[in-house]
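A single protein chain has been omitted from the complex, and every remaining protein chain is retained in its original position.
What follows is subunit A.
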Amino acid sequence: MRMDTSDETLAREAAGGDAAAFSALVTRHYDRLFRLCFRLTGVRTEAEDLCQDICAALPAKVRAFRGEARFTTWLWRVAVNAANDRRRRAATRARTADGWGDVEDARRAEAAEAAAAMDWLARAMRALPDELRDTVALVMDEMTHAEAGEILGVSEGTVSWRMSEVKKRLRAMKEAVDG
């Protein structure tokens, strides 16, 4: 029905109260949003819950969408902020283990062949501080450094620097394993 309408048009219509436009938008982007949430949290259940937070809050948020950025850019920014909020809340509840730490959960949840890769991934991601992890999650989602920077509210240069930092750390980790 509205598959040809652009995200930005739909978002503006949704901001104006068009429920069909809003539904079409959420349906269109849910899968990609979930993938990003997974990359941000590292655990499937966490990702589903994060998606729920975002979905619950999105109707109120979309009213503030002004079309100043691309809708996806705006949505990813909402997602990254929501992920940070979840982490903050988790921290205040004195739960030190964050998503990537729950490797055991993940192992049980994922298929066997994924588990090995997952293990390495989990260790790699756990080793990274939050801001590097968010940056990686975005760049791995086929985003340019400029786009990731816009979403994270930092300059393109900062994203590039963070990615080289990530590379450095991964290399160090690999050498530790190999050596």
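Going forward, contacts are C-beta pairs under 8 Å (C-beta built on N, C-alpha and C of every residue); 3 or more make two chains touch, one makes a residue touch a chain; residues count from 1.
The rule is short, and it goes like this: contacts and distances are computed from a predicted model.
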item	value
Undepicted complex member, UniProt protein name, chosen from "ABC transporter permease", "Extracellular solute-binding protein", "Ca-activated chloride channel family protein" or "NADH dehydrogenase i, l subunit"	"Ca-activated chloride channel family protein"
Residue ranges of subunit A at the interface with the undisplayed chain	1, 12-20, 22-24, 26-27, 30-31, 34-35, 38-39, 44-45, 47-49, 51-53, 55-69, 78, 81-82, 84-86, 88-89, 109-110, 113-114, 117-118, 120-121, 124, 136, 140, 144, 146-147, 149-150, 153-156, 158, 163, 166-167, 170-171, 174
